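Certain chains of the assembly are absent from this excerpt, and the rest are unmoved.
For reference, chains read A and B in written order, and residue numbers begin at 1 within each chain.
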Amino acid sequence: MRHLLSTKSLSRVEAITLLDIAEDMADVANREVKKLPTLRGKTVVNLFFEDSTRTRISFEAAAKRLSADVINFSAKGSSVSKGESLKDTAQTLAAMGADGVVIRHPASGAPQVLAGSGWIDAGIINAGDGTHEHPTQALLDAFTIRRRLHGTASRGRGLDGVTVTIVGDILHSRVARSNLWLLDTLGAHVTFIAPPTLVPADTSAWPATIGYDLDAAIDAGPDVVMMLRIQAERMNAAFFPNSREYSRRWGLDDERFSRLSSHSIVMHPGPMNRGLEISSAAADSDRSTVREQVANGVSVRMAALYLLLSGDREDS
Amino acid sequence: MRHLLSTKSLSRVEAITLLDIAEDMADVANREVKKLPTLRGKTVVNLFFEDSTRTRISFEAAAKRLSADVINFSAKGSSVSKGESLKDTAQTLAAMGADGVVIRHPASGAPQVLAGSGWIDAGIINAGDGTHEHPTQALLDAFTIRRRLHGTASRGRGLDGVTVTIVGDILHSRVARSNLWLLDTLGAHVTFIAPPTLVPADTSAWPATIGYDLDAAIDAGPDVVMMLRIQAERMNAAFFPNSREYSRRWGLDDERFSRLSSHSIVMHPGPMNRGLEISSAAADSDRSTVREQVANGVSVRMAALYLLLSGDREDS
C-alpha cells in the first residue's frame, strides 16, 4: 500500500490485511516496553490544516510506538496561512525528508491531490478531508466491531452479515462516508438514520438503507448502533430546530438504549455531546465501545504507518 | 507512589524519598549522555488547560531525559475547548495508552478528580490546579533549600528548624499553599507576609505565622525569603493600589536586600517581575537561587515521573 486516502478505494483483501496487522499492533500495547523499532529513522509529519487534537495525538502516539520521529505542522500561523500553496508545502516536506504525511484538510480531496501530484513521494494518510472521508476512523470502527464479534478469532475475517445503523448528520459526516464504503466492502449492511435535512440529496449510489425513524431502526435489532457527533454549528445553521428536539427524535437516550436488542453494541467516534446525541448511561455502559475505539485507533494507525512506511511498501 | 496531587497529603518519608531520588537525578545532568533508559516505551501526556511554557518544558525535558515519549496536549483549540468533559478527555488518554498525565488546570481539585475517578489508570501529576496546589514547585523549592543548607550531605534530611518567609499574593498562590504544607511536614517554620487584601479570610488551620510588615520580617533574619510573582490582573482588580506602592511596601528592593542577614537565601518561582516584587540586584545575587530552582525543577520532576511510572510504582 502506498497511500491510505479513502476506504472506498480499499479492496476487501487490503482492508482485512490492515485489520490483521492492527491486531498484531494491539498486542504491542501489552508488552513491557510498548515500542517497536520498525520505523526508526523515519519521519512522520502531522500536517493539520484543521485543529484536531484527538486525531493528531493518536497518530503521534502510533508513530512514536513504532520509533518514528514526529513533526507536528499546524497550518495556523504558518506560511500556509499566508497563502502558500499545497504544492509548495508538499514539496517543502518532501525536501525535508518526510517519509509519511498525515493530512487533515478542510477541502474534500486534498489528500488525493497530494498523493497523485508527484510533489512528494511520502506515504499519505488521510486524517479527514472536508465532508469526504476519514478512513482510519472507519478502520478502527471495523476493527472494534470485528473484535467484539469474534474476539481473538478475528484475524482473516470480514463483517459478513453484520447490520450497522449509523445515526446523525449523514450530510456532512466523513466518518459516515468512510464507514459506508468499508462496511459494505467487508460484507456488512449499513442503515443510515438522520433528520431529512441532514441526508444528501442523492444517495442512489450508496449501498445503504436510508431512514428517518430511529425507533423503528432500533426495533429492527441491529448488531451495531453508531451515533455521530452533532456539530453545534449545524444547529445554528437551522438544519434542525434545537438540541432538545434533536435529542428527542434522533438521540440515543436511556429509553431507546434500554430497547436495544441484547447483543447490540453502541459506538461513537468522539468527542461525545452527552445528553444530545447519546445519553451518559449509553455512553458508559458495557455495550459502549467508545474507549475501545480510541485504543484501537492507535493500533489501526500503527498498522497504516507500518504498511506505508516500512520496507515492504509497495511501489504502486 | 501512585499520583502526585498535593504536598498536603505527602508524608515526611515520602517527601524525603522524593527529594533523595531527585538528588540521584541531578547527578544524571552531569553525565556525558544526560539520558536514562528508565521510562523507555512509556508515554507522558502534558495535559495543559492553561498556558505555562516554563512548567510544560520542564516536565518535557524531565520525561525525555528518562527516555519517555512525550505528547503535548494543549486544551486550546481542542475538543476540550468545545465542551468535552474531563471524563471523556481522561478516558481518551487512557485508551491511547498514556502511562502518566501531567495536568495543569484552572479549577482547584481537577487533578484529584482525575486520579480518584477510575477513568484512567495513569499516574497523575498535578502541575498546578487553580489556587490549590503546585506540588512539584514546592518540592523543587524544598530541594533547593536543602541543597543550599546541607550540600552533598542532603540525602535523608528534612528542613527541621529552617525559617522561611514567603512574601506576596498568598490569597491566590498555589505555590504558597504547596510550600506551606511541604515545609511544615519537613519541619520548617513558615511566615507569610502579604498585603491584607491578599491573605485568605480564614488561615486558622494553617501552620504558619501571618504578617503584613516585610521590614519586620526581614529584621527577624529568616533563613529563606521567597518572593511570589505578582499577577498584573490582581492589580487591575484593585487588590493593591499600583505597582509602585506594591514595590515600596512588599517588594524585595535593594535596601531590604542589603538588610537581609548574611546567611539568608532569596527564592522566586519565576517568571520574575524585576523591579516589582524583586529588584535585579536581589535576583542576580549569589544568594538568589532562581536559576538553581529551575535546574532542580527538572530533577524533581524526573524523580516524580520515575516514582509514578517505573516498574516500582505502588498499587495504592
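The working rule: contacts are C-beta pairs under 8 Å (C-beta built on N, C-alpha and C of every residue); 3 or more make two chains touch, one makes a residue touch a chain.
Not measured: the values here are computed from a predicted model.
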Size of the entire homomeric complex in copies, 2 being in place: 3
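Basically, only the chains that are shown with their structure count from here on.
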Rotation angle superposing chain A onto its copy chain B by C-alpha atoms, nearest 5 degrees: 120
Interchain centroid distance [CA atoms averaged], chain A/chain B, Å: 40
Partner chain B, residues of chain A touching it in the complex: 29, 31-35, 51-54, 57-58, 60-61, 64-65, 232, 270-274, 290-295, 297-298
In the complex with chain A, residue positions of chain B that touch it: 40-43, 45, 69, 71, 73-74, 77-80, 82-85, 88, 91-92, 94-97
